[in-house]
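Certain chains of the assembly are absent from this excerpt, and the rest are unmoved.
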Amino acid sequence: MVTQTEEFLRLHPRESGTDAELLRSCIERLATCVQACTACADACLGESDVAGLVSCLRTDLDCADVCRAAEQVLTRRTEPRPDLERSLLQTCVVACSQCALECERHAEAHEHCRLCADTCRLCEEACRRLLAAL
Amino acid sequence: MVTQTEEFLRLHPRESGTDAELLRSCIERLATCVQACTACADACLGESDVAGLVSCLRTDLDCADVCRAAEQVLTRRTEPRPDLERSLLQTCVVACSQCALECERHAEAHEHCRLCADTCRLCEEACRRLLAAL
């Protein structure tokens, strides 16, 4: 099935230069990661042991903000700037790996933290693969 | 197939009160709409007739910003505020219908505008359905 991201990449008037499949995968995983981190932060806030989830909530919010910026920047294919893309992807790798590590600490107690950790790991991987190709 | 949004709604520690299926559908369509509007705005920017797409680009950016805010607010299920949800959904209906109308004007010339218009219409519909249930 053709995804929406794939269709928009195909319909863009400019030549991308970047491998379309790596780009698509990275944009989609960034979008999924933003949603997971936003949802996990709010689920943490709703838990009775919120005081033990402070660091998790904090890192969720940061990871959402950073991946959101990367999703927006990578979606734009008109005159992209590889320098900025590289630096931003490296920042996403840092944010995703920190968030995954923190969420993994709560994965046994809270299923939403486990799901968020897995999503961050997939996003980190997609960012690393795109980085290697830029 | 269970979507990620569905899983996070199910894993949230608080009772939602709101119909989970309407909520899930609305959050997912808002997320899809944000991505479509961001991609369409950049595709418009890359077209040789960008000067004729000024209004489309403008309304794409607004629609993305408004739907993004709604996606974030609706994703949070800890102590939701129906008054805010209602007002924000009404604003999304305005933003999506304006953006769809504008994109439809360019749908013959630009396939990305057609795709964006369709996505905005689906999002508008999901917002109206959730509004009716709140």
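Think of it as A and B in the order they're written, each chain with its own count starting at 1.
Quick note on the criterion: contacts are C-beta pairs under 8 Å (C-beta built on N, C-alpha and C of every residue); 3 or more make two chains touch, one makes a residue touch a chain.
As the structure is a prediction and not an experimental result, all values here were calculated from the model.
Shown are 2 identical chains; the number of copies across the whole complex in this structure file is 4.
The rule is short, and it goes like this: only the chains that are shown with their structure count from here on.
For the copy pair chain A and chain B, the superposing rotation over Cα atoms measures out at 180 degrees to the nearest 5.
For this pair, chain A with chain B, the centres built from the Cα atoms lie 20 Å apart. Listed in rising order, the residues of chain B touching chain A in the complex are 4-5, 7-8, 11-14, 31-32, 35-36, 38-40, 42-43, 45-48, 71-72, 75-79, 110-112, 115, 119.
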